[in-house]
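Have a look at this one before I ask anything.
Below, a portion of the complex is reproduced, with chain positions unchanged.
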């Protein structure tokens, strides 16, 4: 599961039929400071995310197939949470254990 | 699932029999601006993609095995959409929530 | 499974219902010297980890779904150990075999 920012959408006419009616989001992984880092993934928009919103994306194929309602779907990635806040705590002391 | 551009094909005589009749595409992952980023993957051409077309590729093994019609196939990656348009929205304000 | 340090949390109101009551941790992978390396992952906090603690994170979807008690959950990553100590042994001779 990765913290990503929605950067755009993919429009596709020719696709696997299980994706009809679904929106593909281009999701850019972020580092702990909210900067783009790594290659974007394409995820199904299961929660109605907006452009530039932060989301959590999963790569759990089983859940994605169930979300589209087709056990034969090649779906693998989808949004599972829209982020209100993703806070990096300022490090006070490395290795501090507060749990 | 990744946004990729088809860069070429792999010709193979000696291969797992489940791939007979299938075309292997060399698919280059792209960043949000459409530039090559990361290591290419080899995907089954399930939709008849052309060279230099943009596609979405999945790594869902279950679906790939079903696509080739052989539950014993080592297939793992295939194209699941041919992209008409992949648009990166121009950022107006970071963290804007429009959903 | 990866050695990570907990860097923060993700707050989300709109999320898959299987995550209600669960805390999402932003976990930064570490190299052998304990320095940040690679893109952070988001993991379920199954053990009550504190900020800046080191943890081991798994990507085993089956176990994550069982942890949240919902076989339809898109959960994929969770903490599986809180690290007391992660010691890199000082190399005496490359390739030494002591097992």
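We call the chains A, B and C, going by the order they appear; numbering starts again at 1 in every chain.
Heads up, the rule we're going with is that a residue touches a chain if its C-beta (ideal position, glycine included) is under 8 Å from a C-beta of that chain, and two chains touch if they have at least 3 such contacts.
Quick caveat, the model's predicted, so the values are computed rather than measured.
To what total copy number does the complex in this file extend, with 3 chains depicted?
5
One rule holds for everything that comes next: only the chains that are shown with their structure count from here on.
Given that subunit A is a copy of subunit B, what angle of rotation, in degrees and a multiple of 5, matches their CA positions?
Copies differ by a rotation of 70 degrees.
Taking each chain's centre as the average of its Cα atoms, which chain lies closest to the overall Cα centroid?
Of all chains shown, the one whose C-alpha centre lies nearest the global C-alpha mean is A.
Please tell me the distance, in whole Å, between the geometric centres of subunit A and subunit B computed from their C-alpha atoms.
Computed value for the inter-centroid distance: 18 Å.
Calculate how many whole Å lie between the centre of subunit B and the centre of subunit C, each centre taken as the average of the chain's C-alpha atoms.
Spacing between the chain centres: roughly 29 Å.
Indicate the residues of subunit B shared as contacts by at least two other chains.
none
What residues on subunit C touch subunit A, complex-wise?
It is residues 7-16, 19, 24, 26, 28, 34, 36, 39-43, 48-54, 61, 64-65, 72-77, 82 of subunit C that touch subunit A.
Which residues of subunit B touch subunit A in their complex?
Counting only subunit B, the residues touching subunit A are 1-3, 29-32, 37-38, 46-47, 56, 58-60, 62-64, 66-67, 78, 80-89, 91-99.
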